[in-house]
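Of the protein chains in this complex, all but one are displayed in their positions.
A and B are the chain letters, set down in written order, and residue numbers restart from 1 in every chain.
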Amino acid sequence: MDLAMLLQLLDSSVRLATPLLLACLAGLFSERAGIFDIGLEGKILVSAFFSAAVAAFTGSVWIGLLAGIGSSIVFALLHGLASITFRGNQLISGVAINFLASGMTVVLGDSWFQIGGRTPQLEGHARFQNLTLPFAEQVRDVPVLGAIYHDLLSGHSILVYVGFLLVPLTWWVLFRTRFGLRLRAVGENPAAVDTAGISVVRMRYTAVIICGVLCGIAGAYLATGLSAGFVREMSAGRGFIALAALIFSKWRPWYALMACFLFGLLDATGSLFQNIHVAGISVPVQFMQALPYILTVVILAGFVGKAIPPRAGGEPYVKER
Amino acid sequence: MTETATDAAPFAIELKGISKAFGPVQANKDISLQVRKGTIHGIVGENGAGKSTLMSILYGFYKADAGEILINGTPTTIPDSQAAISAGIGMVHQHFKLVENFTVVENVILGAEDGAMLTPSVNKARKLLKQLAEEYQLHVDPDAVVEDLSVGHAQRVEILKQLYRQADVLILDEPTGVLTPSEADHLFRILNGLKDEGKTIILITHKLREIMEVTDTVSVMRRGEMTATVKTAETSPEQLAELMVGRKVLLRVDKQPARPGDVVLDVTDLKVIDEHKVEKLRGISLHIRAGEILGVAGVAGNGQSELLEVLGGMMTAQGGSISVNGQEIDLSGKHSDGQSRRARGIAHVPEDRQREGLIMPFMAWENIAFGYHHDPAYQKNRLFMDNAALKRITATEMESYDVRPPNPMLQAKNFSGGNQQKIVVAREIERNPDLLLVGQPTRGVDIGAIEFIHKQIIALRDQGKAILLVSVELDEIMSLSDRIAVMFDGRIMGERLPDETDEGELGLLMAGVTKGAA
Partner (left out) sequence: MDKMPRWADIVLIPFINLLLALVVSGLVVLYIGESPWEAMKIMVRGSVGSPYGWGYTLFYATNFIFTGLGVAVAFHAKMFNIGGEGQAALGGLGVAMVCLLIPWPHWSIALLAAVIGAAAFGAAWAAIPAYLQAKRGSHIVITTIMFNFIASALLVYLLVNVFRVPGSMAPETARFAEAARLPNGYDIAPWLGFSRSTPLNVSFLLAIAACVFVWLLIWKTRLGYEIRAYGHSQTGAVYAGINPVRIIMISMLISGGLSGMMAINGVMGEAERLVIDPVQGAGFVGIAVALMGRSHPVGVFLAALLFGMLYQGGAELEFEMPAVSREMLLVIQALVILFTGALDNMVRMPVERLFLSLRKGS
């Protein structure tokens, strides 16, 4: 494999890892606050649709982004209503949200555009354009480093940079701010937070809304950055891969980055090379696709380090008598 | 601190006419309490006497139905914990409210941070913690993770949390329940130090030794009422025990003297360590003969539950032996469960009928088979259970045990507490066991049912069965038992005959005081 090919692979991995990363960080905020969210997939999908649809109507990708985020927040609030206010089962709520997104996007898409649930092809300002970083053109001929800068680091949509910057930001918020302290506490022991005079309900709703925002960005990137428009089921299991990455990273931001990049790399490898040979054995592409899930099960089984979720996760908080 | 200074100090806390009911249960009845500033005030009482409810009202967890709270002479409403905190009240709960995987300093500042950034808060707290540690002997590594701390240290974190919030009044709910004696002594030194600094402390406990050791004044609660408030110096453990237990009218149970036969249950040096690595049983030895009731008295949480659970096969023992009718029971792993115990003729009325003894959504007839569902008499053939027979059996058992309404098709949750318990008692006694384990047989049960259940237990004894009775109700133990063993801190403190002892003596034993030491 030569440098150009390697860079192409890594470049593609970065693109494919971005929606995973955004969704994974979204799940991180929610689950760290004790709200399990298997509805990441649905929120990505609904945002992908609304961002593309509104971008198509308005011609502005930024208004599209806002619409995507807004729709994702609505779904997040639905999850909050079920799991915080009505103390329902968070898993069942997540399942419902995924189906609601699957159905709603196509029903509305069909009704609005009449092209089989898709949105029209997005062009120009209705799409996120790739940014060229300063001096990318000038340094592209510098051996190795120049190529890395030009081919790998430069030339992505702004949301890719946002996604990667969100990793240190999330880390900082979680571990360096009062908000983060309280957020982590509410996912570990809500009773401690409650006796300290902080509202558990408000903390958890805040977390769920942040989750909605980040899933919204992930979906918008998918439809208006990575692709040029919405097609049905375009989230294609990314919400679940993000969930897998979240478990894989043991609910920590930097590890989430690594897990998502790894899964992005697997994805990119699978699509760039149809046949992969490892030690003379041909590895089927389906195996590459299933690998994130297999790895997650192995982690969950506790054979390779134990993944311990936030202790109060999945449990509605009821004030002790 | 002189006597007069304490007497003259203004009241830090004054409660006037506090009442609180949970449904039909009156947890607090017209309670008034005055605690002077700079003193340690003890509140003693049996389990369920209403101590915790009262303190929860003071800390804003519950709203009182009636009454008034005055803090430093000012009437104050405390709608939530936040209000209690800003009124200068801090509470150390019996079950710590700590975030286990946070560091000490993170736990301390949670909810009391200065500003949105963590680092300044942490630095400030670290400095203050050091200062507090010097001042009150509250040494804890600020950067240690709480789950790595011993229980005693975790409790210090709770106290530090309150001090960090500048609490003037500190409520401690059963603080020594989880501590070793030396940890408890250290805690008392800390409390005395706090008192000297002018803090007011309310100590809730059922251990008389502690009251005598550290408090200035003490209030006694019984059945939701405040029965007395006295100066500690002017009272004695005997007097407090009597006030605590009360001169209750003994429920008269007609019973003949026991005619003990052969030894049925023989327990030697039983040891149990629970999943939190706490030693719950520290070498229990006892025996029960046929036709005899051994009552185990003690304040809840001193190992009685574990004793029952090990005997009933719900928990594994780490040492010792149990034999029934001279044959040892296999306590190792797979063969030690509820089924194997039942096969050996041990029946078990568990302490918690709602979580253990019954499946609440199951109908009465399903519950009659619970635990005995392998019994061939309940099977129609190899595949199916004989539900029709079970319904018939249930109907007759409900009849003879006076379960109301006698409807086998009713779900367990729809019976009153007394009738639920009758279902459990019927099921276990009708198995004709050699040994019956009974835990809290009349907890939350109405008077009529209490009498009935007591009669059934006596009748079983008179059939020559061995019975182990665990109860926190002293008068129940007194009226039913042929011998009484008192448990404290995983050990048997002593054995008494009911005719040769009284509540006072038992109360002292239950509080861990042996004669002469008090």
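Assume a residue touches a chain if its C-beta (ideal position, glycine included) is under 8 Å from a C-beta of that chain, and two chains touch if they have at least 3 such contacts.
Please read these numbers as outputs of a predicted model, since none were measured by experiment.
> Considering the complete complex, identify which of B:356, B:397 or B:503 is in touch with the unshown chain.
B:356
> Tell me which residue among B:186, B:342 or B:443 touches the hidden chain in the full complex.
If we include the chain that is not displayed, B:342 is the one touching it.
> Using the document's definition of touch, tell me which of A:161, A:175, A:255 or A:293 contacts the absent chain.
A:293
> Write down which of B:366, B:397 or B:503 is the residue touching the left-out chain.
B:366
> Which residue numbers on subunit B touch the omitted chain?
Answer for subunit B: residues 312-314, 337-342, 348, 350, 352, 355-362, 366, 369-371, 373-374, 379, 383-385, 387, 411, 413-414 touch the chain left out.
> Hey, which subunit A residues sit against the chain that's not shown?
38, 78, 81-83, 86-93, 95-100, 102-108, 110-111, 117, 232, 237, 240, 243-244, 247, 284, 286-287, 289-290, 293-294, 296-297, 300-302, 309
FYI, only the chains that are shown with their structure count from here on.
> Counting only Cα atoms for the centres, state how far subunit A is from subunit B in Å.
48
> Where on subunit B is subunit A touching in the complex?
22, 61, 80-82, 85, 91, 93, 97-102, 106-107, 109-113, 115-119, 121
> Across the complex, what residues on subunit A touch subunit B?
Residue list for subunit A touching subunit B: 175-182, 184-185, 188-189, 191-198, 311, 319, 321.
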